[in-house]
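Take a look at chain A:
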Amino acid sequence: MELDGLEKTGVTVRQAGPDDVVGGVRPGVVALPESVEEISAVLRACAGAGLAVVPVGGGTKLHWGHPPERCDVLLDLCCLNEVVEHAAGDLVVKTQAGVTMDALADALAEQGQELALDVPFAEGATVGGTLAAATAGPRAFRYGTARDLLIGITVVLPDGTVARSGGRVVKNVAGYDLGKLFTGSYGTLGVIAEATFRLHPLPADRRYVVTELVRQQVQEVAAMLAASQAEPSAVELDWPGGDAPITLVVLVEGSAAGQRAEALRGAMGAGTVTDEAPAWWGLIADDELLIELRFPPARTSEVLAAVRDTGLSLRGSPVAGRVWLQPTAEPPADFAGLVSGLRERLTPVGGRVTVLAAPYEGVDRWGPVSALPLMRRVKERFDPERRMSPGRFIGGI
Partner candidate 1 sequence: MVDKPLDELTAALRALLPADSVITDPVRLRTYECDGLTYHRATPGVVVLPETAEQIAGVVRACNDFGVPFVARGSGTGLSGGALPRQDGVLIVTSKMRRVLEIDLPNRRAVVEPGVTNLAITEAVRDQGYYYAPDPSSQQVCSIGGNVAENSGGAHCLKYGFTVNHIEACEIVTPDGDLVTLDRMDPGYDLLGAFIGSEGTLGIATKITVRLSRTPEAVTTVLAAFESIEQGGQAVSAIVGVGIVPAAIEMMDALAIEAAEAAVACSYPEGAGAVLIVELDGPEREVVRQFARLQQICSGAFELRTADDPAERAAIWKGRKSAFAAVGRISPAYIVQDGVVPRTSLPKVLAAIDRLSEEYGIRVANVFHAGDGNLHPLVLFDDAESGAGERAETVSGAILDLCIEHGGSITGEHGVGVDKAKYMPRMFSADDLDTMQLVRCAFDPKGLSNPGKVFPTPRLCGEVPGVRKGVHPLVASGQAEQF
Partner candidate 2 sequence: MTSGGIDPKLINDCVHCGFCLPTCPTYTLWGEEMDSPRGRIHLMKQHVEGTPVTPEMAGHFDACLGCMACVTACPSGVRYDRLIEQTRAEVERVHVREPRERAVREIVFSLFPYPRRLRLLRPGMALAERMAPFLERVHPSLGAMAGLAPQVERRQRIPRLVRARGPRRAVVGMLTGCVQGEFFPQVNAATARVLALEGCDVVIPPGQGCCGALSVHSGREEQARRLARRTVRTFTKAGVDTVVVNAAGCGSSMKEYGQLLDAEPGFRVLDLSEYLVELGPVADRHPLPVTVAYHDACHLAHAQGIRAQPRELLTAIPGLDLREVPESAICCGSAGTYNIFQPEAARDLGDRKAKSVASTGAELLVSANPGCTMQIAAAMRRGGARIRVAHTAEVLDASLRGVSL
């Protein structure tokens, strides 16, 4: 491999080990830039040598998506771990991509603020990785997903060009929003180096209402909660599948959370109010195999019926229309058949079935998408040589 150029950048480079594998593909080296400029230098060097690059943050989702067609350099952003500026008075934070979401949360909490973005992993996930995979948690129902909270971004293109869009003010419509484009791009367009988010004050109070329902009750209760003027921040389901009952938990945040939670409990007719989140709240337990379903909330019943006999467990939001499916015990035998079966049932009701992670070949992970040709054109413009996480994303992008 042509590594001369890479060494000349002065950026720390080490040989890749078995822990650095991306979807089964072992990279040649791992580069550890410490600044935006160093990312740029590495990418310029890689461009010169025609090397394929996969960016990584905490590495929690490296096995998601397709394995890369090739991976010469793993670009590890762990050293870009500074919170650049927390402008508390403006409810804005600018952070480097390698900062873990936990560390960011701690820093913000000191000033009584938070980034209202829930992370599905207990630890390790970074800002950059969370953006690149666009993971969404329970409170997306109220606050939106990563792209809704991101107000500015610094990216480095495959040729080393550093580009910024947005800014450090919440309200801003100058120029195209590259932040939206890079959020959920799986490292296929370039490297996310810095991000600026809008923040929220930490809620004055939090309450959870926990109840158990049978499958047929869920949609009606969820619809009532979604329409409630008590404004819950999240409604989550946890269901082992099959004939087991479904646990439904409502989160109420803000002033008078206790009274509002009681009101919701009353409206549901059952449940208990607690100030502790259930242990599973918003977390992915085992993501060797992970499916995401997205659907119109009023189709929750169809979704639950379709999942019932798959042998998968379900966790997620019936009000935001987004749930994860994970295997309960043994991985299913005919996984491709299971996925196409789900698609067959859910596509007619407006649902989408995406395989986020699976150790199988020959599975259509994304399903059909009307805008795929446009997406390919975007990829061609940003990464004409197909060197950024090649083949990792939808349609082999």
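Please note the rule applied: a contact is a pair of C-beta atoms (placed from the backbone, for glycine too) under 8 Å apart; a residue touches a chain by one contact, two chains touch by 3 or more; residues count from 1.
Behind the choice of candidates: all candidates are chains of the complex that A comes from, given by their letters.
Source: prediction; values computed, not measured.
Enquirer: Pick from 1 or 2: which one touches chain A in this complex?
Expert: Looking at which candidate touches chain A, I get 1.
Enquirer: Enumerate the contact residues on chain A facing candidate 1 in the complex.
Expert: Touch residues, chain A against candidate 1: 87, 89-92, 112, 134, 144, 147-148, 155, 157, 159, 161-165, 167-178, 180-181, 183-185, 189, 200-202, 204, 223, 226-231, 254-256, 259-260, 294-298, 321, 350, 352, 354, 366-367, 369-375, 377-378, 380-382, 393-395.
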